[in-house]
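All protein chains but one are shown in place.
Let's turn to chain A:
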Amino acid sequence: MSGEAWLYLFAVLINAVNLFLQVFFTIMYSDLECDYINPIDLCNRLNTYIIPEAAVHAFLTFMFLINGYWVPLILNLPLLAYNAKKYAPPLYIFFLFPPTDSAGAASQLRGQVKADRNLRIIDNTHLLDATEIFRKLNVHKKESFVKLGLHLLFFFFYLYSMIVALIRDDTK
């Protein structure tokens, strides 16, 4: 088996994991709607998986990058950007106000962000918040659905790419 086939096999597996996670998320959200689970437990349970999900996806995208597979890389970039924006607000602010901007407000804000970056990580703005979960349930559900669809598409794409690579291996 060639490197390409291995990479896509890896992608298929990673993707399957993410696919399952999103199915799990979707089920949990509908459980919450039907009052089978209380919001505190739901948030505790789902929050354990939120970072791994994003990290695994970021790692896969990184693998495509260093191996120079541009098509899957471009396919994955939007999702990566979305996750980055959501999970790393300090980074986001940094991009919005580049260091050349000396206006008081921005640099102050940036300084603050820098100062309590540690705090920010504890702050977990990207995690589910039990106090607001019912207000934002629809948003979360929608996000979960979209991600589910994306991962499903990726899954078939990786599978197809893997098979193509294997066939190419055989024909060599």
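One rule holds in what follows: a contact is a pair of C-beta atoms (placed from the backbone, for glycine too) under 8 Å apart; a residue touches a chain by one contact, two chains touch by 3 or more; residues count from 1.
The rule is simple: contacts and distances are computed from a predicted model.
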item	value
Per UniProt, the name of the complex member that is left out, chosen from "Protein transport protein SEC24", "RING protein", "Ras-related protein Rab-8A" or "Actin/actin-like protein"	"Protein transport protein SEC24"
Candidates A:Leu19, A:Leu65 or A:Ala130 - the one touching the absent chain	A:Ala130
Touch with the omitted chain, as defined above, among A:Leu13, A:Ile27, A:Ile40 or A:Leu153	A:Ile40
Residue numbers in chain A that touch the chain omitted from display	32-33, 35, 38-40, 104-105, 108-109, 112, 116, 119, 122-125, 129-131, 133-135
